[in-house]
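For reference, the structure is listed below as structure tokens.
One protein chain is absent from this view; the other protein chains keep their places.
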Amino acid sequence: MKKKLAVLLTGAMVMATLAGCGGASEEAAAPAAEAPAAEEEAPAAEAPAAEEEAPAAEAPAAEEEAPAAEEEAPAADAASGDLITVGIINNDPSESGYRTANDADLKAAFTEENGYSASFAYGNPAVGNANEDQVKAAQQFIQDGVDYLLLSAADTAGWDTVLQDAQDAGVQVILFDRTIDADESLYAASIVSDMDKEGQTAVDWLASQNLDTYNIIHLQGQMGSAAQQGRTKALDDKVAAEANWNMVEQQTASWNAENAQQIVQSVISSGKEFNVIYAENDDMAKGAVAALDAANISHGVGKDVIVMGFDCNKWALEELLAGNWNYDGQCNPFQSSYIDDVIKTLESGGTPAEKVIIMDEKGFDATTITQEDVDNYGI
Amino acid sequence: MEGNVVLKMRNIHKIFPGVHALQGVDFTLRKGEIHALMGENGAGKSTLIKVLTGVYGKEDGDIFLDGTEGAVTIHSPQDAQKMGISTVYQEITLCPNLTVAENMFIGRTEGAVQNWKKMNADTDRILQSLDIPAKAAQQLGTCSLAVQQMIAIARAVDMECKVLILDEPTSSLDEQEVEKLFKLMRDLRAKGVGIIFVTHFLEQVYAVCDRITVMRDGKLVGEYEIEKLPRVQLVSKMLGKEVDDLSDIKSETKAYQAEKDAAPVFEAEGLVSNAGIKPFDFHINKGEVNGFTGLLGSGRSECVRAIFGADRVTGGKVKMKGKDVKIAKPLDAMKNGIAYLPEDRKVDGIVGDLSVRDNIILAQQVLKGFFKPFSKAEANKVADEYIKLLNIKTASKDTPIKSLSGGNQQKVILARWLFTHPEYLILDEPTRGIDVGTKVDIQKLVLKLASEGMSVTFISSELDEMLRTCSRLIVMRDRKAVGELTGDDLNQGTVMNTIAGGDK
Partner (left out) sequence: MANSETAKTSNAGFIKNLIRNQCFIPLAALLLLALFNLIADPSFFRITFGYNSAGNPVLSGFIIDIINNGSELAILAIGMTLVTAASGGQDISVGAAIAIAGSVILRVLCGGNARPETLQAPIIVAFLVACVVAMLFGAFNGVLVAYFKIQPMIATLILYTAGRSIAAWINNNELPVISDPRFAYFGGFIPGIPIPTPCFIAVACMIVIAIVLKVTNLRLYTQAVGINQSSSKLNGLNPEMIKVMAFVILGLCVAVAGLIKVSRVSSINYSVIAKDIEMDAILAVALGGNALSGGKFSMAASIIGAFVIQCLTTTLYKFGVSSTALPAYKAVVVILLVIVSAPTVREWFSTLTKKMKLSKEVA
């Protein structure tokens, strides 16, 4: 059985590697700067799969593979001496464009040139128990004796013990992007987006359009996620408060463009009137627009339907620039500069002014957006 | 209970729907003896064992156990175990991923708490006392099959059993392993355990047993002391034929005789497969009917499976009509004009949910190729033709084969192979479990095919059928070809003598 499993794992890895070769050979045209990133990602893509199987049989192949990816950093530290070691625990970059940008931002910021030696670990909910994998990675980092542990937890619960361990081991913890249910004393700082504020900004912008009536199709994200709750709340409150704001359809499309397309198709087919699409991410807005196009319903600046999205994907901002969409709310993935500030403060012996740091987040209007905005804020 | 008897079964009856499986069987087991239970397929051995171990209930009869007043009723295997009747089956029923000690004690602890230390110590003591080369803390799966078998026996013995049933425990062991097992059995005998030993291997019976009970067709044939029952007698009792007065009776219908100088259609030299048979030589001429005979488990099916490439062939050379060919898988054999009707119709023959029509065309369709399916009309025509030719009784050609009777299923499989127009047809137990009329039909058909020039190898448990149809018999014993009989030697006496072997 063990043998079979090992063969199987090896097979899976060979497949992955082969696929990698195919990708890499076509890569030649890509900018050189991207190459290291690609290399670092290769083990990440394999590791979750390997870790999944490993506990069952403790296949040696898997064990050799996973720590190898993580151990690079401390070794580098020993050699150069004065680098600050950070262990970064994030969610899988394939989760969304937001996460991809977030990961890329962190990788660009915590480099040796900037005085850091960083190692990365990911939890991937599509693969298994993301939180558990993250906890394991955190324990590994603490054992390796990193200076800082940067954490974007998959789940809000289950972190107390690990954070206590970190504190006991003298490892400073900085949360980014997502908060957790743990005592504030267990971490040095938390850098987050305020989803409620994002929603409020968007709804305020919508109110400023001064339509006679608002007939809204509301496409929600994965129910229960922080982004969904924050972005839904502001709109729900407004609809409840204003007589001329009507919810034509409120339905979760689970961040999925296709589901969104089907939902909007369904609304169109049933002949209901609407003039606003409030999608809680860009993908869903895109799906909705595909349904509008098919039914020849005009959308965008000065057209029949207002289209709103979130996350500021570059392609979404381009749609804004072209006037096809009306609004896109930012969910700032660029936390590295904030984290860098906090670490610099802590290194110099100070404490951050605020424990919870809320990032600046913009809302872009199609009528005012510029190419510069697209380049700077698009992810 | 008198003397040293530990188990007495009297007048046991068991009736299944349509079958009177046990008809007033008696069985007696004494303290400190190894008692062989012998019989061919369908004799009722396993039914008797299952009645004894509480798997089946019985319609009539009594079971007496040493130390218990009056007849006992055994409701379940657990019951049987409590009364001191333990069984070790052919397949090992222990858990390979647990340790030896855990396997010994699994399901036997009364309380929730387990004293591991004591359990391991006890296990080691038992293993030592029985001279079994294993350690308590060892994982069972790391032991050899024989040792696992012995541990299963140790577990049974340790549960204070008076009656130990060994159901074909040697079939997956090699010679040395069998020897080890026998030593353990003799040790237990010395300790006073009564052992019931079910096996197909004659040599083993004579190597280790004290007494033999023979059954046939659900009835008791008799109980014999081993010294007083020569092998040939045993074989004759199992097959239900008398040796003496049959020796000179030739079968009434003379077997079809091939022309003397006919060229061999198929030849094999030193053929051996991974199914545990010894290498054998074999040939068959054009228009000849020959057969493999021997007791169940003697390796006769394995031989023909090796010829057809149904098992993995591990050595030997084969020739078709004088030309070297390679037969590694059934398709190779089929392409060389060999057809094989397998022994186990349900498992290897029918494709249950498919229609009679699809079952008939299957083999020829495979030969024809993936991209050349028979049209519906062609298939229907073929099906009609063979249904008529073989007189297959089916509601329609679209009826799933599984809803046909055994005999008609067999005819469909036969039709399947006839449709491939083979030069060499192998029939392994084509007459088992089917009605008498069909049996005769099939034998007639075999002779007719041979007269038309087809070579046929015929295997049957019923010696009569073999003698009636075959002009040459290869005799198998303990997975080895031990003789080849032709001409005047083709009579029951010689055949049984050869099957029994030895000088007794």
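A few comments on the model shown:
For clarity, chains are labelled A and B in written order, and residue numbers in each chain start from 1.
Rule of thumb we're sticking to: a residue touches a chain if its C-beta (ideal position, glycine included) is under 8 Å from a C-beta of that chain, and two chains touch if they have at least 3 such contacts.
For clarity, every value in this text was computed on a predicted model and none was experimentally measured.
From the set A:Val162, A:Ala253, A:Val307 or A:Ile339, the residue in touch with the chain omitted from the display is A:Ala253, counting the whole complex. When the missing chain is restored to the complex, the residue among B:Gly349, B:Gly407, B:Pro422 or B:Gly483 that touches it is B:Gly349.
Of A:Asn114, A:Ser266 or A:Thr351, it is A:Ser266 that touches the chain left out of the display.
Residues of chain B in touch with the missing chain: 308, 310, 329-331, 334, 340, 342, 347-354, 358, 362-363, 365-367, 369-373, 416. Mapped onto chain A, the footprint of the missing chain covers residues 4, 7-8, 11-12, 15-16, 19-20, 23, 26-27, 29-30, 34, 37-38, 41-42, 44-45, 48-49, 52-53, 92-97, 100, 103-104, 124-128, 223, 249, 251-259, 261-263, 265-266, 268-271, 283, 286-287, 290, 292-298, 313-315.
The definition used in the following text is that only the chains that are shown with their structure count from here on.
Between chain A and chain B the centroid-to-centroid distance comes to 65 Å (mean Cα coordinates, whole Å).
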